[in-house]
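Below: the structure, in structure tokens.
The complex is shown incomplete by one protein chain, all other protein chains being positioned as in the whole.
We call the chains A and B, going by the order they appear; numbering starts again at 1 in every chain.
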Amino acid sequence: MARSIKFQRKTINTLIAWAVGLLIFFPVLWTILTSFKTEAQAINDPPLFLFFDWTLENYAVVQERSDYMKFLTNSIIVAGGSTLLGIFIAVPAAWSMAFLPTKRTKDILLWMLSTKMLPAVGVLYPIYIGCIKLGLLDSRTALVVILMLINLPIIVWMLYTYFREIPSEILEAARMDGASLWKEIAYVLTPMAIPGIASTILLNLILAWNESFWTLNLTAAKAGTLTAFIASYSSPEGLFFAKLSAASTMAIAPILILGWFSQKQLVRGLTFGAVK
Amino acid sequence: MRKLISIIAAVFTLTASVTFAENLTIATVNNGDMIRMQGLTDDFTKKTGHTVEWVTLEENVLRQRVTTDITTKGGAFDIMTIGMYETPIWGSNGWLVALDDLSADYNVGDLLPAMAGGLSHEGTLYAAPFYGESSMIMYRTDLMAKAGLEMPAAPSWNFIAKAAREMTDRANDINGICLRGKAGWGEGGAFITAMSNSFGARWFDEDWNAQFDTREWSDTLNFFVNMMSDAGPAGYATNGFNENLSLFQQGKCGMWIDATVAASFVTNPKDSTVADKVGFALAPDNGMGVRSNWLWAWALAIPAGTQKEAAAKQFIEWATSTSYIELVAANEGWANVPPGARTSLYENANYKDIPFAKMTLDSILSADPTNSTVDPSPYVGIQFAAIPEFAGIATDVSQEFSAAYAGQQTIAEALAKAQTITNDAMEAAGYR
Partner (left out) sequence: MTGQLTTRSIARFMMAPAVVFLLGWMLAPLITTLYFSFKKYLPLRGGDLGWVGFENYVKFVTASSFWPSVYTTLIIVVSVLVITVVLGIFLALLLDQPMWGQGIVRILVIAPFFVMPTVSGLVWKNMFMDPINGILAHLWKFFGLQPLEWLVQYSLGSVIMIVSWQWLPFATLILLTAIQSLDREQLEAAEMDGASTIKRFGYIILPHLARAITIIILIQTIFLLSIFAEIFVTTAGAFGTKTLTYLIFQRVLESQNVGLGSAGGVYAIILANIVAIFLMRIVGKSLDAKAS
């Protein structure tokens, strides 16, 4: 009796969960499907789900028009570079805030978060002029630095909450064994914090990948990322749903694939100290 | 000694004639003609050795991007695609390289006078027109015949409204007329401004006071909204060029008044289900002497202070020359060449007989940006006023109008708000 109730429950759960999941995922699914349709079929009434002329023409057009590899490479370099740079700077900061807290620690943390609340467009002109003067307009360097600065508060905060999870006794024990500060960080702290660091890296990769304001406004032909790539497919004249879908699929595919492979890390690590 | 001098002279001439291959960066809009040009860039590289990198953006984003760059002298782009709105303003500020030394082969005199005029400041050309358009009526010949009406070559608004109502067939999903209602100074705003000119209205009087409290503007909006409620598609408040194009191509519009370039789309059997049933007429007027067609050009300009001026000029010459037009014709057919820039195109035997060519030319020739309104006005431009503040003001005003189209406020409310917004902004900018 009990086993069949459990089986029933599991089935119902599965049905509901899959229905909800597909509903949420539907826009993404539809975009991918539409990328394989012709423009005329993309707006067909009634909408076509599976039975249409599957074609790769949209991908061919997109590939011909825009240098996808260049945009992809730039996105990877900018997102990866800014995240790694951020981790380098944030790990020491988060470490000291977690293990050597002072009265001001909480205030500093919240101040850091508040720097994220400055609307980017308000500082467009000063930053743009600054980049011109430094010769960094349309360069990946400028993007890496700026995106790092934008996400640094989040990186510091996430690492801070993970480090606080680590019991200090272990670190004290290592210290008493005579380990120097750097050894402590490298051999004791880091291995324990790897899940936390990994999910911080993942979250920041996603945030940096999707950042569109600075990546659009500070770049021209050389440093454009996938956000600039998408910008050339939105609302031109004529029909464009299918081409936009193809371009969108190409833009989000890398990060979707990354997310698929790392979802366990993401889920496991995203505690934010929310877990007692 | 003489030998030495001649050797030195030879070396000088040699180096002078060897131009280093440059890499040009161009910012442009993502419409069909530009995308086509991007595909044909190899021809330019073959002829001059210079390479071109393309940055293609949607119109609004492009405008902001290039404006930011040019006002800060960023130099991110060597060539910019701008329109009739920016060129006079930027030219007068000295931000653009004057195009007064183009080669004789280029034949500057061949450019349509309205185009060259709209892209100059004090007689100097600052941007070379690549593409020109006006607006005209595209209508379904079969639906017109079915309603028992005949479209005159130069109809009036009253005729159009009558025809629209008679062609409307809601049961069969046919709207008598499809027009732009979408917010945006270049979308619905451009349309209603051009329309208002034919009703005797203007944006500003000669002292730069906003004119939305005049009877002419109220007549324009009331006429428009009444016609659209009876004969227009549902949800027209968010319909722009693309939406109307889609409707017309699917056979759901009896008439469509919009950019002349649309003609090549609606007569293309690949995308349009009504390709062979389209007729053309001049944009309507209201008997006051000014028609409601607008004038626009996309042109290529060079920011002042660029290091690659010579190469950029070569590109501009290549892209807006008759040989480029022939290149496109050879690759994609005469119906797809960029229209509206050169007189010679319309005299060309291959192009003259395309159904929409003559009406396009007539529309362009009948549009005069310097005399766009019935009563005198202090600004240049038909569907816009060529002052820097216009884009910001007109966007807000067109949003108020769209809200009225959507039924979220009355026309009177929309006009009152437009009046306040415009007067406040003009006062803040120092005009009054």
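Throughout what follows, a contact is a pair of C-beta atoms (placed from the backbone, for glycine too) under 8 Å apart; a residue touches a chain by one contact, two chains touch by 3 or more.
In this text the structure is predicted, and so the values were computed from the model without any measurement.
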{"item": "Contacts of the hidden chain among displayed chains", "value": "A, B"}
{"item": "Residue touching the undisplayed chain, where the options are A:120, A:173 or A:194", "value": "A:120"}
{"item": "Per the touch definition above, residue among B:83, B:117, B:155 or B:184 touching the missing chain", "value": "B:184"}
{"item": "Contact partner of the left-out chain, one of B:134, B:168 or B:246", "value": "B:246"}
{"item": "Touching residues (missing chain, whole complex) on chain A", "value": "6, 9-10, 13-14, 16-18, 20-22, 24-25, 27-28, 30-31, 34, 43, 45-47, 89-90, 92-93, 95-97, 100-102, 106, 108-110, 112-127, 130, 149, 152-154, 156, 164, 167-168, 181, 206, 209-210, 212-213, 226-227, 230-231, 234, 241, 244-245, 248, 251-252, 255-256, 259-260, 263, 266-268, 270-276"}
{"item": "Positions on chain B where the hidden chain makes contact", "value": "60, 64, 67-68, 71-72, 89, 93, 183-184, 233-235, 237-238, 243, 246-247, 388-389, 391-393, 395-396, 399, 402-403, 406, 408, 417, 420-421, 424-425, 428-429"}
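Throughout what follows, only the chains that are shown with their structure count from here on.
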{"item": "Centroid spacing, where centroids are CA-atom means, of chain A and chain B in whole angstrom", "value": "39"}
{"item": "List of chain B residues in touch with chain A within their complex", "value": "25, 27, 30-32, 35, 38-39, 53-58, 61, 65, 68, 72-77, 241-242, 245-246, 261, 265, 271"}
{"item": "Residue ranges of chain A touching chain B (in the complex, touch as defined)", "value": "39-40, 43, 64-66, 124-125, 128-129, 131-132, 137-138, 216-217, 220-222, 224, 228, 231-240"}
